[in-house]
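Removed: one protein chain of the complex. Kept in place: all other protein chains.
Naming follows writing order (A, B and C), and every chain is counted from residue 1.
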Amino acid sequence: MSAAPRMPIESGVPEPFQYMHPTMQKNFGQWKYHDRPRPGVLHHVAKSGDQIWTVRAGTQRQMDVYTIRKLCDIADKFGDGFVRFTIRSNIEFLLSDEAKVAPLIEALGKEGFPVGGTGNSVTMIAHTQGWLHCDIPGTDASGVVKALMDELHEEFIREDMPNRVHITTSCCQINCGGQGDIAINIQHTKPPKINHNLVANVCERPTVVARCPVAAIRPAMVNGKPSLEVDEKKCVCCGACFPPCPPMQINDPEHSKLAVWVGGNHSNARSKPSFQKLVAAGIPNNPPRWPEAAAVIKKILATYKKDAKDWERMNDWIERIGWARFFELTELPFTKFHIDNWRGARRSLNASAHIRF
Amino acid sequence: MSAAPRMPIESGVPEPFQYMHPTMQKNFGQWKYHDRPRPGVLHHVAKSGDQIWTVRAGTQRQMDVYTIRKLCDIADKFGDGFVRFTIRSNIEFLLSDEAKVAPLIEALGKEGFPVGGTGNSVTMIAHTQGWLHCDIPGTDASGVVKALMDELHEEFIREDMPNRVHITTSCCQINCGGQGDIAINIQHTKPPKINHNLVANVCERPTVVARCPVAAIRPAMVNGKPSLEVDEKKCVCCGACFPPCPPMQINDPEHSKLAVWVGGNHSNARSKPSFQKLVAAGIPNNPPRWPEAAAVIKKILATYKKDAKDWERMNDWIERIGWARFFELTELPFTKFHIDNWRGARRSLNASAHIRF
Amino acid sequence: MAKPMHPTPRIDQLESGPWPSFITGLKRLANDDGKPYQEMVIDLLGQLETSYETRKGYWKGGTVGVIGYGGGVIPRFTELLDDNKKPKFPAAAEFHTLRIMPPAGMHYTTDLLRKMCDVWEKYGSGLIAFHGQSGDIMFQGAPSKNVQPAFDEFNEMGFDLGGAGPAVRTGMSCVGAARCEQSCANEQKIHRMLVNNFLDDMHRPALPYKFKFKVSGCPNDCMNAIERADMAVIGTWRDDMKVDQAEVKNYVASMGRKKIIDNVITRCPTNALSLNDDDTLTVDNRNCVRCMHCINVMTKALSPGDDKGVTVLMGGKRTLKIGDLMGTVVIPFKKLETDEDYESLVEVAQNAIDFFAENALEHERTGEMIERIGLVNFLEGIGLEVDPNMISEPRQSSYVRMDGWDEEAAKWFERKQQAA
Partner (left out) sequence: MAKPMHPTPRIDQLESGPWPSFITGLKRLANDDGKPYQEMVIDLLGQLETSYETRKGYWKGGTVGVIGYGGGVIPRFTELLDDNKKPKFPAAAEFHTLRIMPPAGMHYTTDLLRKMCDVWEKYGSGLIAFHGQSGDIMFQGAPSKNVQPAFDEFNEMGFDLGGAGPAVRTGMSCVGAARCEQSCANEQKIHRMLVNNFLDDMHRPALPYKFKFKVSGCPNDCMNAIERADMAVIGTWRDDMKVDQAEVKNYVASMGRKKIIDNVITRCPTNALSLNDDDTLTVDNRNCVRCMHCINVMTKALSPGDDKGVTVLMGGKRTLKIGDLMGTVVIPFKKLETDEDYESLVEVAQNAIDFFAENALEHERTGEMIERIGLVNFLEGIGLEVDPNMISEPRQSSYVRMDGWDEEAAKWFERKQQAA
């Protein structure tokens, strides 16, 4: 008889202090202020007088073990052997000695890791899985981000923006990438193409019907087989029916486009957190380098950089200059699609004489 | 054979210049600035250098011919014979000579007409018809206003408020009175009592069914007669079914209460126009002097007067101090009824860490 | 010798206090021996006292009007009957109101007011309201037989009935250019052109529901137009506001820097104001939203620019039946100089009313219709192009079908080119 199978130790989230830089352990909750000696470097001073320097570098997030080991070598040789990752997949090297900062940065440069992403920079783009691993993607994720970060590299290593810029991408309308100052997301433009032969076997029909946000799906018999039908007048092409029912193919090499949204802001600084707003759509999903999407993003960033005041996030800036001016300055077209018609849309209409000329 | 009936001359809105003070005609569209020498008096200076003084006085709106003639006598004897009425039923005497201001004010005082309602005062309350004339009122209008203005008289003749205060009343939930910084409106709390014997003869049943905002009405046979039925779980007691169907008696001497709303603002100054928000309900409809309602209004006004900054309208003030503080300072209870559940209610939830302590 | 007064202990309590009393006024009429209205008012007081006692209203509607018109009179018949089903207060059993439109801006000579009183003491109760919430003079309380002659006399004086029922309603315009330095428009002209071009829709109610015009000369919106009109016309300006820096310095000197910062600079909704260290003011005119606040506070130093015009909003109304609605911008800026300009404004109103007449459900207001069919369809229906000034922000939801994007984008660029 074979041994009883190993049962998991349900240890949950590990306690972090065992992996934390000693200076951070010692001064936990006792920090006084910080400044940024240069882009990519944070200098935090504790009430005790202790100091810690953080050197932040960009990574590709999806890393091979060699890249990770290389980063470890650098951390051991030039740093204190302690690192952390940010929510945006930047790596942070933690140093208790200022003298180590410059050599570490040099070493990172040699190995091709951009140092930056702090303060008023365009930091690493938050992204998702895409063609590399997901089962429902309309485009890739890592590739889109690599292509865009190549273009935005200069803005990552500098701190020339009015405020920090957080960009996100998502490879389907589900939006795992969340939202940010700028979000580049898949936007399907045609209803799903249904493979009626497979529906019966593959799909829980009631579940699929329930998944549609606009109740456009109804059960139907199609050439003798129980299947599903989509009311194409109602369908908003969101793709929500695809995960529970892969035969409802929403992804289309040509008609799955990219849309760009701006002004998503999660911090409570100044205004309350705000959702992203549509600014551009119909952008071709064009691998391997998505030049059309890159052009839109760069135009928006250049305009923001030029026109916004210090400390204005993308949403603060647009709030001040107004949407008419935003479309004027970015030279993006304003269309009927920009006028909301989803629940609570009235909230988005201008019910005032507040107009900029 | 009798003479042909007289047909109306469809003259429409009369041209105003024939009744307008000459100084105003002459400087039409050419005014430079104004100031307020004292409460109740406006002093407008034209680019030409011409000046006009306006003395504003309160009236009961529903005036007998004697009162109107008395005002005319005063205008002829002490003024230039030209007057106008404001949107709030205040009368304005127009004078081209400053020397006439004081005597005119004295004469008005003698005859019992309060001079004020300008600038940062509590001006005349906008009201409606009520028991005096309307066919669907839950309370009176002129009486409520008379009772309240007696209490607020001091604030009408002074300019001690942070900004102008516009109060409105409405004698049913239809709200002919509009809204304002403070609105006192009827709020029914029980579904209509239906006189099933009358429905068939008096009511267009489909029309009535269509009038209900929550689709709580359905046609039904009640003891043999075609009538209407109300789903009391759904009914929001709005009274919309009453005008098209008087047998659906919504008014109730006890259960038709008063509710107080604040923060309605129509001007575009600073923030965009805003709707009123519920602050107090369940207030007895208590003629002839509605003391309970008066007490709530006075408490809100006193708090606003004490706490608001210059130029803050009621809504600006509350926007700054927050609703928690508003309820704390006014000592009004906060209940589950204050949390919106109508369309787009989510907009009214606090989706941020913005909290005042 | 007149019929005796009814005891009115409750409403009597409304005679005391500093504010003018409508009860005292009514009693004055009730004591007017020999006047045609005396008994009517005595009985009116009787019924009103009853309402105060029982907390119930006792009027019902009906159909009373004048020859040639379908509206403008609000008929009232008493429902308060005695045991033999006879009116308890017979002299006030009929108590109809005539809604008469005043001169735009509500200007009066004493002579005009006296004439109106004379007519109303002959045919009515002697009770007049200046004015109703929609801007009518309300001649309140006439028996059915007197409605026509009373109207005929007012009509001969140059006055006309206002609106009631599913019709174009009486409009309102602020005092504006007649006496206000903030005025950016000829309010009375706009008001009169709009209403007087739709008198047929006013006097012969045949619309799905009411339609109201209101005109304010500047964004202070003293007529509550944005919230209370189906079509609101608001004066505004397109160029830079006028700044008299010398006067600015006077304000700073008299009020102090801190107060200017706290009352003006920090109150600007778009941070378009900056107080320079030399006490002059810099205005970021491109980002000023014409809210009026700074101009209101520093009326001597600041004023609207010269390139004046109007913003048009549609769809405002009160609660029934989907909840209160503010108007929505449908024309961000419109110049009003030439006759053509004014006519084209009337045309916009015409298109809106025609579309409303054809597409609104029964008892559905313009704003409710827009809510139901969507702003985009409404704009297409009345022939206006979409514009970013019509929204406070673009859509947040990705739930929309956007094929056809390229066509729509092309339209925009075309319009831009034509504009250029």
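The rule is short, and it goes like this: a residue touches a chain if its C-beta (ideal position, glycine included) is under 8 Å from a C-beta of that chain, and two chains touch if they have at least 3 such contacts.
Only a predicted model underlies this, so the values are computations on that prediction, with no experimental measurement involved.
Asker: Kindly state which of the options B:V208, B:V279, B:V296 or B:M314 is in contact with the chain not pictured.
Answerer: For the chain that is not drawn, the touching residue is B:V279.
Asker: I need the residue numbers on subunit B that touch the omitted chain, in ascending order.
Answerer: 173, 175, 185, 187, 189-190, 213-214, 235-238, 255, 257, 259, 263, 275-279, 281-282, 309, 319-327, 333-343, 345-357
Asker: Pick out the residues on subunit A that sit against the missing chain.
Answerer: The list for subunit A reads 5-16, 18-21, 24-25, 28-29, 31-35, 44, 52, 54, 58-69, 71-72, 75-76, 81-87, 89, 91, 94, 112-114, 126, 128, 130-140, 142-143, 146-147, 149-150, 153, 173-179, 207, 210-213, 238, 240, 246, 251, 253, 256, 264, 266-273, 275, 285, 287-289, 309-311, 342-343.
Asker: Just checking the interface: what residues of subunit C touch the absent partner chain?
Answerer: Answer for subunit C: residues 256-258, 261-262, 265-268, 271, 274-277, 319, 323-324, 396-399 touch the chain left out.
The rule is simple: only the chains that are shown with their structure count from here on.
Asker: Going by average Cα coordinates, which chain is farthest removed from subunit B?
Answerer: A
Asker: Of all residues in subunit B, which are in touch with two or more distinct other chains?
Answerer: In subunit B, residues 268, 272-273, 343 touch at least two other chains, as defined above.
Asker: Residues of subunit C that contact two or more other chains, please.
Answerer: In subunit C, residues 219, 221, 226, 234, 269, 289-291, 326, 392 touch at least two other chains, as defined above.
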